[in-house]
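With one protein chain removed, the remaining protein chains of the complex are shown where they sit.
Should a chain be cited, it is by its letter among A, B and C, assigned in written order, with residues numbered from 1 in that chain.
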Amino acid sequence: MAQPETVHGGIGQSIPRKEDARFIRGKGNYVDDVDLPGMLFLDLVRSPYAHAKITALRKEKALAVPGVLAVITGADLAAAKLAWMPTLMSDTQMVLPTDEVMFQGQEVAGVVATDRYAAADGVAAVEVDYDPLPVVVDPFKALEPGAPVLRGDKGKKDNHIWHWEVGDKAATEKALKESAVVIKERLYIPRIHVSSIETCGCVAQVDAMGKLTVWMTTQAPHAIRTVFALVSGLPENQIRIISPDIGGGFGGKVPVYPGYVIAVVAALTTGQPVKWVEDRTGNLTADSFARDYHIEAEMGATKDGKLTALRVKTLADHGYTDAAANPSKFPAGLFHIITGSYPFATAFVEVDAAYTNKPPGGIAYRCSFRVTEAAYTIERLVENMAHKLKIDPAEFRLKNFIPPEAFPFQSALGWTYDSGNYGGALKKAMAMIGYDELRKEQAEKRKRGELMGIGISSFTEIVGAGPAKQFDILGLKMFDSAEVRIHPTGKVIARLGTKSQGQGHETTYAQILAEELGISSDFISIEEGDTDTAPYGLGTYASRSTPTSGAAAAMAARKIRDKAAKIAAQMLEVSPDDIEWKDHKFQVKGVPDKSKTMAEVAFAAYTTPLEGMEAGLEAVDYYNPPNLTFPFGSYICAVDVDKETGQVKVRRFVAVDDCGVIINPTIVDGQIQGGLTMGFAPAMMEEIPYDADGNNRAGSFLEYLLPTAVETPKWETGKTTTPSPHHPFGAKGVGESATVGAPAAIVNAVLDALEPYGVTNIDIPLSAHKVWKAIHSKDAA
Amino acid sequence: MYPPNFEYYAPKTVQEAIGLLDQHQGEAKVLAGGQSLIGMMKLRLAQPAALIDINRIPDLAYIREEEAALVIGALTRTAELGRSEVVRARYPVLSDAAAEIADPTVRNWGTVGGNVSHGDPGNDLPACMMALGAEYRAEGPKGARTIPARQFYQDSFVTALRPNEVLTQVRIPRAGPGTGSAYSKMERKVGDFATAAVAVQLRVGKGGSIDLAGIGLTNVGPTAIYAAAASEFLMGKTGTDSDLKRAGELASDASRPFPDNRGPVEFKKDMVRVWTRRTIAHALARAKGGK
Amino acid sequence: MHIEGDFRVRATASRVYAFFLDPVAFTDCLDDPHEFHAVDADHFEGTVTTGVAFIRGTFRVRGSYLVKTPTSAIRVRLQGTGLGSGLDAELDLALAEAAGETSLHWGGEVRLSGPIAALGERMVRGTTEKKVAGLFENARRKLEGA
Partner (left out) sequence: MAVDVAETPQAPGPITTRTIQVTVNGVTHKSTVQNRMLLVSYLRERLRLTGTHIGCDTAHCGACTVLVDGIPVKSCNLLAVQVDGRKVQTVEGLASGGKLHPIQEGFHEEHGLQCGYCTPGMMLVSVALLAQNPNPTEDEIRRGISGNLCRCTGYVNIVKAIQHTAAKMQNPAKGGP
């Protein structure tokens, strides 16, 4: 063939997803669909109090409920040294309490019964006496002298967990002093919850050989297996974690929750399989939260509008234990990406963490380790600085961006950005939305006293954790893996260490392998999530699948190609040096019609004697990325604000993303549209507030406000492509960019609309009553 | 979340239902759509000993305009109310509200009778019925009686309906020429209870002045509220901007909101003011033949 | 949520004081079905089946007298659990006798937690106030009746 041959389902093609076939038929296999003979059901007694001593716990009435088999308490677990477990940040967390509850909704006891209804009856029949204790809700008050000390069990004398800092404190202070203009903002990024539509759950089974199998809603099955082995003392070969279809993860299915452990204990004690599926209230009141950062940021600039320095002081509310899902060396995650898209000469960031009577967590909410907190802060302050200097915010950014020729770029806080063209993305977004016309319209509306605003966010992400040198979780290095096997007829099975929760791995990984192996993606099966079959990996979160396992898949395919080239050489009776991989097949250099396809080579690999080579055609790769990847984008949002009611309407939202080389454009668009919606939600609607008594005020979807199709803006998306220089095929990862970048654009737009009132900040979510208050307090003044 | 055990009855007649209620002496609940009740039972906040499912009773689902009144059967689904042509044409306050109750799927099963008798101040139809001057037909062991909507709501979940009575029909005085009505609901998202919501019906007489006015408020107090002073104020007015402004202030004075995630008291009172003014304007436009 | 009120009763302060220090006597003034008994001089416990309209359940309640200033002041703490929720109250009773009458001011904080708190104050305030007022009204009748 003359022109280069494209392989069906290769990189860059928008093929429909392979996994859809089962989902559209209602044949997905989620944890709650697992049904085993003799299976029992676990339900949990939860604490109504945020902080209380348990003075009595009586099981009798519950054990008398028809169908109830067992009631498991903290005392029972303590006897087996299982009342406490380690968190991912090496803090300690209760599985079940022995004497004190630390937050409302905490698991207090487990009831095991023959069906869910009986289990619920049993939960209602467990009698617990509490003596309420003083509640610590505000992290600032938590650190004041005389505040009740929550973790005396750890020998602590106060509620301070850790202090972490990075950057040049003295140089930053000096630079700020010398800056012509300095602005300062206090930003609170409230507690939110990922609320995947599928809650968490598991089915635990111990077989006759004493092997424990747990079907679990987890994004990181291999790491979970190791943690279970370390906590329970069971040999790791006797533990099998299966992560079946997952109904959304977004970071919430990374941690180990008490319910999982109690279910395993229940299976061990009853000798029967036990299913635990939490209800939504349990999910919202006890599972890992995200954000909850109280940020104070200062930014300096010259009077002609060049950014000089950034200083950030943050207090993190971690609840009663630090159960954040961060790499061990980074207690505040990758928060120090906070210098964003700008070449600050110097910067300094410090974070302190505090205990409060709230559930533990600190997971990502569709973002890579505290990157949203960072991107929100820098893009909010850059916007405020532009307004302060009376320079158009777009012009201000274009003037300050790290220029394309500066990559690889060393940031003031120590990151090496791989590649970028920030001006290109912003200019494209401005063209798409008609930036200049919008500004004209806004000017006219202002004359008429109408409130319209335009906001920008030009964020830089940091994903793909990560280089093993810096990145580990509980000591487990954050490489990831792929094992690729070509069958004699040229069909492929590949297993990877990650786990899809809707991202479409069964399709995109097949596309990577199709491109690398010259085999149609229709004939490539992808498997993940079974620790007995898949190679070890750290799992899917932090947009790391494509940068790590995706890279591993390509590398494994290339290892296979190296061997296949030798086989092809034998088949074509030429020297391996005369073979080249071209147009997805092995060709004799300069003789295109003398060639072998991968399928022909595969057949030979199993059917003909190979000189100096083993039979078969497979390879494994454990990919340790040389650096992280740095996706970026520019978003522009236009809003109208109802002056009287404070209601905000997002009229338009243009998102231009650059995630490097794209594997499947349709899937990437889907990831961005979903990510934008999870950026809009916390900006406008979602929050888990606590009252002074520590009551969770958003314990159901009546109060925890997930946007419907009606509230969700009509997203407009665009792309630029700047490949990653160090990734095997130039990809960067895209799952979270939009969630990271969107909130600042929306808030900036609303504050732009409120400029006549001189408002410089409203903390998210921008509920009508907060916007109303901002307008009216200024009206009154 | 799973409900506790209960007895279940599916009577075929209203009389049978009343007998069952009477015999359970306040421990039974009528099950119509159950879109609020079943949720509370799953939370185990409501634990009735028995449910009396009235869905098997024929002829309780209808919307008829009679000579003097629009009559709506208790089992009419709120989605049906939203689709009704006669309602849209002459009682649009109900179509407006029906489009805002919970979400489209819940409306397919939730009923008009359930919405008006549940007693949650967040239900949308009570304020409408107050604005329209509706009456509820309550049937009990001693026969039937009618209760004006404006006197039906006593406290959160506490109504004038006796434990052994079934609410079988809503009766709304027929809207004559020159009548216009509207409902505005400020909500945080689809499916939410109102931050504040206002129902208005008024009639513009021959002389061009208002000779009938009713204003009801949703979720700004322990019950739905009839804004009497604001309604009376409008009588005889032509509906100038200042009339509307004043009526808004009077309605706001009548509200007794509690603070919650939707906002503080002063905000909610101000929203009653704003939305009353806007909703009267909308109703007025409709009265004058606008859309 | 804060609740308070006043009432006057034709009885001496010492009688009123004694009455409210008898847990069985004053809990008998509850209109809702209940059973209470004294544990010791300062503590009592029992159950009451109560709620708002059809949102009803049986609460296990433990009570303790925190302040007992003869004939002038009582502070009682009530801790209840039911419907998967917590219902805690600390009530202050201030007594003053004048002309054979005793005026009593009662007030305190009622703290809700769990599912009932989630329902919101709007749902429970009215009924709570009615029930507490009812309790004191019944107490007045008993004190004057005898």
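Convention: contacts are C-beta pairs under 8 Å (C-beta built on N, C-alpha and C of every residue); 3 or more make two chains touch, one makes a residue touch a chain.
Here the structure is a predicted model, which is why all the values come from computation and not from measurement.
A.B. asks: Omitted chain: which shown chains does it touch?
C.D. replies: Taking every chain of the complex into account, the missing one touches A, B.
A.B. asks: In the whole complex, not just what's shown, which of A:Asp33, A:Asp131, A:Asp532 or A:Asp562 touches the removed chain?
C.D. replies: A:Asp33
A.B. asks: Any idea which of B:Thr105, B:Gln151 or B:Thr238 touches the chain not displayed?
C.D. replies: Only one listed residue reaches the unshown chain, and that is B:Thr105.
A.B. asks: Who touches the missing chain here, A:Trp162, A:Tyr188, A:Tyr606 or A:Phe701?
C.D. replies: Candidates A:Trp162, A:Tyr188, A:Tyr606 or A:Phe701; residue touching the omitted chain: A:Phe701.
A.B. asks: One chain is left out of this view; which of A:Met94, A:Ala113, A:Ala347 or A:Ala425 touches it in the full complex?
C.D. replies: In the complete complex, the chain left out is touched by residue A:Ala113.
A.B. asks: Could I get the residues of subunit A that touch the absent chain, sorted low to high?
C.D. replies: Considering the whole complex, subunit A reaches the absent chain at 16-17, 19-28, 30, 32-33, 35, 59, 63-64, 66-72, 76-77, 79-80, 82, 113-118, 194-199, 245-248, 250, 265, 268-270, 277, 279-281, 501-504, 666-667, 669-670, 673-678, 700-702, 706, 708-710, 712, 714-715.
A.B. asks: By the contact criterion defined above, which parts of subunit B meet the unshown chain? Give residue numbers in ascending order.
C.D. replies: Residues touching the hidden chain, for subunit B, are 1-8, 10, 31, 34-35, 38-39, 41-42, 51, 53, 55, 102-106, 108-109, 190-191.
Just so it is clear, only the chains that are shown with their structure count from here on.
A.B. asks: So what shape is it, when you link every pair of chains that touch: line, ring, star, complete or other?
C.D. replies: Basically all the chains touch each other, so complete.
A.B. asks: Any idea whether B-C or A-C has more C-beta pairs in contact?
C.D. replies: Answer to which pair has more contacts is B-C.
A.B. asks: Need the CA-centroid distance for the pair subunit B / subunit C, whole Å please.
C.D. replies: 36
A.B. asks: Can you work out the whole-Å distance between the CA centroids of subunit A and subunit C?
C.D. replies: Each chain reduced to its C-alpha mean, subunit A and subunit C end up 50 Å apart.
A.B. asks: Please output the residue numbers of subunit A that touch at least 2 other chains, ranges allowed.
C.D. replies: Residues 124, 697, 703.
A.B. asks: Counting only residues that touch at least 2 other chains, which ones in subunit C make the list?
C.D. replies: Counting only residues that touch two or more other chains, subunit C contributes 84, 115.
A.B. asks: Where on subunit C does subunit B make contact in their complex?
C.D. replies: Contacts found on subunit C: 52-57, 83-84, 115-116, 119-127, 130.
A.B. asks: Under the definition above, what is the set of subunit A residues touching subunit C in their complex?
C.D. replies: It is residues 46, 48-50, 104, 124, 127-132, 691, 693-695, 697, 699-700, 703 of subunit A that touch subunit C.
A.B. asks: Would you pull the subunit C residues touching subunit A in the complex into a rising list?
C.D. replies: 60, 62, 79, 81, 84-86, 88, 111-115, 117-118
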